[in-house]
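A single protein chain has been omitted from the complex, and every remaining protein chain is retained in its original position.
Moving on, here comes subunit A:
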């Protein structure tokens, strides 16, 4: 038997231990306690976050599968659906960046094909410390090459994502991987162990001792001895996963397949208890039947192993050989390890002798929910800045170049050119634009994909930051010509036991929920990652929003690049006097403070409607969301992408720097042929959207004059060549020097 002290070592509290004893009517043995230890960890049970996650809108006409499965599914018409999910692999990546990242990618891909879908795209949302730090360089290089090696080998294009650098992530890098699949409605498979007497089979890799307690490791803060947890990090083998993918997709075509489930965190324990819990059944399995890669493994080790590239397959009794035939073709194991039972128990045998016996429901859904209280952190009320004390820089050209070379704004080509983003020949808009656009062969349709979150905004105002992440993601899809459909989110926070952290968590979720409701994009899947914290500090609250949108006609997509000299450039939306939380304040004044820009959801919605309509009508040559770096940087990005310049005059009562570099929301820059301007103005007026002509597309230079009541208050004049040069090479220079 295992007692309280053993429980503590597994991260279980006294109270939780007592609950286990109560449920079992006896003390648990070592194996059983180990199984509870991982299943009741935050990583698997969401015990701290569940009550708050209920606030998300998760339903809508086009949602086919909401949270609670391997991945969410949303209908895109023509009997097709998009399957998607995002997941974190932060803790493993902090101690072993290469393997941490590869297995993160491997795990999220399995979640998608476990549903029966062919994965068609990957995105990665990454956060690191400042890139001149040697340790950050090591982590960045390791994570990027890990993602590259896994995704490239799988033949799934990595088409987008984000990379942010901030001291707040120095010790806790964030590595969030998102995978998207396409499926026909009738091909959807769920992770259910239904039908008493059906067979439970383990397919794919053999089981080893790697990754034991990975889920528990991900549910605590990192400390100096975290590196000793390196054995908790699994090792990825993309070749094996590629075979597993092809075999599983062949398998799904058969009606006798009952369920498929990925073996991720908590390995067999989690896969068995979750599939049985969803179906209201039990499972009896014998660990002696599990193919091993190491000798002498105990039942404890087999049940908790997180060896990669394995799946649990539940098939109708009598079809075991059919499964084996398919997997043999791909030279993979497929072994019957157990049977679906009707008694609601997960019974683990070792050569017939009972090694563990626990109710499935209590393992999968029984973790006592922690009612955490949030407390508003003091710092939030001390972020205001007296802007009158900040002197306007005399040379705005230098400011612009400084911003363009900031690693948060500069080109991420150094990263995404290591990822194969053109395989599968569906990538219509490659990484580097607002959103990636993929065509769907055999249809006229396309999908657009993005991930977004500004951690600093969320830190300074968690509610507004959460709202902004959704608004910007939707805006990025809209400027690409797509109608936003649904959200998958990866919620990265510090330690939830701390009330200030829990406050950030709750407020971010409220913000996401309000924006998702307003913009009609339900949350269909996601992941929570707490304990992104070391002794010194927690990461910025970083709720990464992944979003998918639909283009009915993919030919009608749009990009940020200026296309033609003489096109008129307009602003949709309103300029605001908001400098808070801007990249400008950080880079020029070293200030990370102020109130982050507000999102007015009604205005946001109207601006997006107007832009989307204009693209669908074919009025626009380009469209680009204004985000980090503000209006001036957005114009510069459209210039650089198109190899063209811009000339314009902008009138404002605000400070010139606030106008040029403030990050006010709900704004889009578009360029269009002059002949379309009147139609666009009519459309904007009809929808109640402010529209301002900013200037024209010119060759070779960007010239902006800012005027207040006729007098010049600011002037920018930089050559395209200069802008391109600092923007393009900045990250490479910082990382490789």
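As a working rule, a residue touches a chain if its C-beta (ideal position, glycine included) is under 8 Å from a C-beta of that chain, and two chains touch if they have at least 3 such contacts; residues count from 1.
The definition used in the following text is that contacts and distances are computed from a predicted model.
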With one chain of the assembly withheld, which option in "Heme chaperone HemW", "Biotin transporter", "Phosphoribosylformylglycinamidine synthase subunit PurQ" or "Electron transfer flavoprotein subunit beta" matches that chain's UniProt protein name? "Phosphoribosylformylglycinamidine synthase subunit PurQ"
Which of these touches the unseen chain: A:439, A:483, A:563 or A:606? A:439
May I ask which residue of A:427, A:488, A:665 or A:713 touches the chain that does not appear here? A:427
With the full complex in mind, choose from A:30, A:397 or A:418 the residue touching the hidden chain. A:418
Considering the whole complex, not just the chains shown, which residues of subunit A touch the missing one? 145, 148-149, 152-155, 237-240, 242-243, 329-331, 413, 416-425, 427-428, 439, 441, 554-555
